[in-house]
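Before I ask anything, here is the structure I am working with.
A single protein chain has been omitted; all remaining protein chains appear in their positions.
Letters are used for the chains, namely A, B and C, taken in the order the chains are written, and counting of residues starts over at 1 for each.
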Amino acid sequence: MKPIGSTLWAIAEGYIPPSGTEGSRELESHETACLLNAGDADAHVRITIFFRDREPVGPYRVTVAARRTLHLRFNDLRDPAPVPRNTDYASVIESDVPIVVQHTRLDSRQAALALLTTMAYPSA
Amino acid sequence: MKPIGSTLWAIAEGYIPPSGTEGSRELESHETACLLNAGDADAHVRITIFFRDREPVGPYRVTVAARRTLHLRFNDLRDPAPVPRNTDYASVIESDVPIVVQHTRLDSRQAALALLTTMAYPSA
Amino acid sequence: MKPIGSTLWAIAEGYIPPSGTEGSRELESHETACLLNAGDADAHVRITIFFRDREPVGPYRVTVAARRTLHLRFNDLRDPAPVPRNTDYASVIESDVPIVVQHTRLDSRQAALALLTTMAYPSA
Partner (left out) sequence: MKPIGSTLWAIAEGYIPPSGTEGSRELESHETACLLNAGDADAHVRITIFFRDREPVGPYRVTVAARRTLHLRFNDLRDPAPVPRNTDYASVIESDVPIVVQHTRLDSRQAALALLTTMAYPSA
């Protein structure tokens, strides 16, 4: 399949709730960047995290293999530093081949979960 | 009406919750690709499903008649294989005429339902 | 302010839940097209509704005055015909001047409300 997407994406909203349903990876509060690499070459991806009051952190590096999707939880990023909870952030995602990026959050702080999603912003 | 849309779309987020409100097609957890064919020719649509750790599956084939909309549940896809529940996936949607694609999920795992939606990503 | 937006938009997802919180216009289940006319000329808008199994209905006609926003509930459309509840539909929105269109639903069928939103798809 021919590549689809862009090599530069931004997500202006970022926030990992401080708590939520415990004891279940599936239902704990989390924030995700869903990356789709529909092409036939691996995608080498660099993520930079922006904050309100300090310099950006990154790059975080992940690889999305050819013809694969990776639903990456910001909660799981560790290197160079974990993404703090209960803190406003934003992210820029760069790839060496076209990918598609979608942003999703599951918030289970209260009795029933809430969801949000949007396509990330693709740079022209 | 003149055609509106694109012939190549991607949805990077895909996930069918493993459970939810039972006994109601309307309120069971589901994931939908809403397809709009506003033009005067039928749209022959091919859907390919991408996974984290194995080769893509597809194409799934559906037709959206001229001047019609089809709200297609991924839960209902059967041929060549059902879409697994509780599994991260992504999708690419190809059509022979321009269509518009919007992604929606209803999650009724917990006491109150949650909803998300976004336009799919249209390839230029 | 200079005009911003497009003159042709599509929303592939449409669904008015059959019930919800009663006795409150604010909290009853509803589906909305938010129209913004930031320009200095009135926008004459035509909406066409598409269905799964029958011909489109429309046009519904509304005017969005210059420098105004109209959050139009599909529930409130009456002429040429009400939009049926509990039925999948889609919509195309045409304007004689550029506008911006955003799609929102509030679903209050269950104990806690759910929300979704996305920008509509702008034709190039």
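The rule is simple: contacts are C-beta pairs under 8 Å (C-beta built on N, C-alpha and C of every residue); 3 or more make two chains touch, one makes a residue touch a chain.
It should be emphasised that the depicted structure is a prediction, and the values quoted were computed from it without experimental measurement.
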| item | value |
| --- | --- |
| Residue among A:Leu8, A:Leu27 or A:Ala66 touching the omitted chain | A:Leu8 |
| Selected from C:Thr7, C:Thr87 or C:Thr117 as touching the chain missing from the view | C:Thr117 |
| Contact set of chain A toward the excluded chain (per top definition) | 8, 10-15, 18, 48, 50-53, 55-56, 86, 88-90, 92, 103, 105, 107, 109-121, 123 |
| Touch residues of chain C, complete complex, unshown partner | 1, 4-5, 26-27, 32, 34-36, 38, 67-71, 100-102, 104, 108, 111-119, 122 |
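FYI, only the chains that are shown with their structure count from here on.
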| item | value |
| --- | --- |
| Equivalent interface positions on chain A and chain B, same or different at half | different |
| Separation of chain A from chain C, taking each centre as the mean of its C-alpha atoms, in whole Å | 30 |
| Numbers and ranges of chain C residues touching at least 2 other chains | 111-112, 114, 118 |
